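For this depiction, one protein chain was excluded, whereas all remaining protein chains were kept in their positions.
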Amino acid sequence: MSKSYDIAIIGAGVCGCAAAFELSKYDVSSVLIEREPDVSMGTTKANSGIIHAGFDAEPGTLMAKYNVKGAAMMPKLAKELSVEYEQIGSLVVAFDDADQKTLGELYRRGIQNGVNVELIGKERLHGMEPNLSDSAVEALWAPEAGIVSPWDLCLAFAETAVKNGCELRLDSPVTGMKRENGVWKITIEEKTIAARCVINAAGLFSDKIAEMAGAEKFEIKPVKGQYYLLDRSQGNVFSHVMFQCPSAAGKGVLISPTVTGNLLVGPDAAAQLSRIDFGTDKNALSYVKERADVDTDAVNYRENIRNFAGLRAYSDRGDFIIGPDNKSENFINIAGMKSPGLTSAAAIALDLPGMIRGFGLEMKPKNEVVTTRKKVRFASANETERKSLIAKNPSYGRIVCRCNTITEGEVLDALHSPIPPKTLDGVKRRCGTGMGRCQGGFCSPLVHELISRELGIPYEKVEKEKAGSYIVTGPTKETGK
Amino acid sequence: MKELTCIVCPKGCTLQVDEKTFKVTGNSCSRGSDYGAQEVRDPRRTLTTTVILEGAARKRLPVKTDRTIPKSTMSACAAATNGIVAKAPVKAGDVIVENLLGTGVNLIAGCDMEIRQ
Partner (left out) sequence: MRMNLKKVQLAVIGAGPAGMAAAKAAWENGIRDIVILERGSVPGGILPQCIHNGFGLHRFREELTGPEYAQRDLELLKQTGVEILCDTMVLSISPERHIDAVGKESGYQSFTADAIILAMGCRERTAGAISLAGSRPSGIFSAGTAQRYINIEGYMVGKKAVILGSGDIGLIMARRMTLEGAKVEAVVELMPYSNGLTRNVVQCLEDYNIPLYLSHTVTKVHGNARVSGVTVAKVDEHRTPMTGTEFNIDCDTLLLSVGLIPENELSKTAGVALDPRTNGAVADENMQTETEGIFACGNVLHVHDLVDFVSAEGEKAGKAAAEYLKNGVCEKGGFILVKNGSGVGYTVPQRISKDCKKPVTVFFRVNRVYKKSEIFVTDENNEMMTFKRDRMAPGEMERIVISPDKLKGCKIITVGARTVSDQGASV
């Protein structure tokens, strides 16, 4: 007997999870289907974490519309869902005439899109950013841009959706789809489920899902971007998100503080065939550093703690692909979600109930819904709060991640959260363990032990992230070796 | 003639050792000639490893051979420590295995381990 739902959302990245969050406020049954062992493991896992103000998108596009709406929603959303977010503003910096022309164009777009933008001159610019190169002559200042933790936002959406009754199916790659007797039959390997309507938020694989569904064709082209993530000691080189203008050398890179106080430098943009290769390479990283050096020489790259790569889901349409499909019934796309995808996710979700009503489904708001989330963060708590936490639960007194001051209590909270992680990286995304300067050198064995103990997983079966990413092979000193 | 690097001090002199007479040249001191001769005649090493530990806060007990064993038996002796279970309490120097693999050498505990549930 296969299960059936009103709504099936395919893809638990930030767009799919925002959709699940919004739709969980209505009296409909929903399922969020994800191929990986955890949410937030595709494009959402590795990106710049920027909430764009909205001046970059071409006026009249869906990108412009949803970017501006989404950015405006962030302060309240972040507060209610306890997501790390800071409205630090962004500066697009000009170094020459060509750049200044670009600024003019961005300014015009910003005004048309209804964004708070201002062109500022050299003196004010250097007053705001003393480490910026003297060659910088002008900048576009957008105070409403911000930084956020993309996986924290994604998890907040997903956990709250689950609390409201949305079912989450992880490790569930969709292998086929068929419209039959007025419902969608969705095959997940050997299983089949039914849903009255489907939302395609499958990111890097959204074109494949659309194809399975017989929807209007589009193509996703993965574009990789590589980054440096530097130690907190570099976190105050700049106070705002620093963008560059595109030049003959290519698109500029950004330099930005992160919500954890680190410094992010990157990304470049390189098209690739693979949708799963998140590897880094030295040439791309050299390019990133070269471009970043134009802004400042104050960054000490010896303080680099990690390089990583993200994969953007570019579509061949040039804009977001959002809305009910023209060919397939009861099928909504949220696809081609390259930048400003993260910024737009919450705003797009708001339009979904209307689209689903258009399919003939009743969308009645639930009487009792959870729309907030609380999260303990020992590192940002003050002395009184810390003492009270430890008094309540001594586990908050045991520091597990030295670099980021993260406690056993927080790891236990994560392991008993609505979407319990089973892997080291799952705990990392929820708590921040292993994201610091030692990159898990100290905390990995401790977190490993906690996962094994709390979830009853045999020690050698605990994995790093993907299926098959075992950490240890087995106990030492076994006989018969 | 065997050539090897002396490891007695950081100088690392290159030694030439006659495999019949065990006479050593190239050394800068007498410790070097002793080492060279021994290393060619009968190379020996101390084995350090762990054994399973029960009843303590830690799951493994560091152990070592209380004297050197022939270098050729190192891997076999290491394998022979598999499956051995020590039980807390343990004191540093306690004999965990007598006459390891017939070498005449004992495997002893490296540190104290108290009983802990």
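Think of it as A and B in the order they're written, each chain with its own count starting at 1.
FYI, contacts are C-beta pairs under 8 Å (C-beta built on N, C-alpha and C of every residue); 3 or more make two chains touch, one makes a residue touch a chain.
Worth saying up front: this structure is predicted, and the values here are computed from it rather than measured.
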Contact with the hidden chain (one of A:62, A:237 or A:285): A:285
Among A:169, A:208, A:221 or A:386, residue touching the chain not depicted: A:386
Contacts of subunit A with the absent chain, listed as residue ranges: 228-229, 276-282, 285, 302, 304-308, 383, 386-387, 390-391, 394-395, 397-399, 402-403, 405, 407-408, 437-442, 444-445, 448-449, 459-460, 463-477, 481
Residues from subunit B at the interface with the omitted partner, ascending: 4-5, 7-8, 10-12, 45-50, 52, 57-60, 62, 64, 71, 74-75, 78-79, 92, 110-112
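One rule holds for everything that comes next: only the chains that are shown with their structure count from here on.
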Residue numbers on subunit A that touch subunit B, as the complex places them: 476-481
Contact footprint of subunit A on subunit B as seen in their complex: 50-52, 60, 79, 81-84
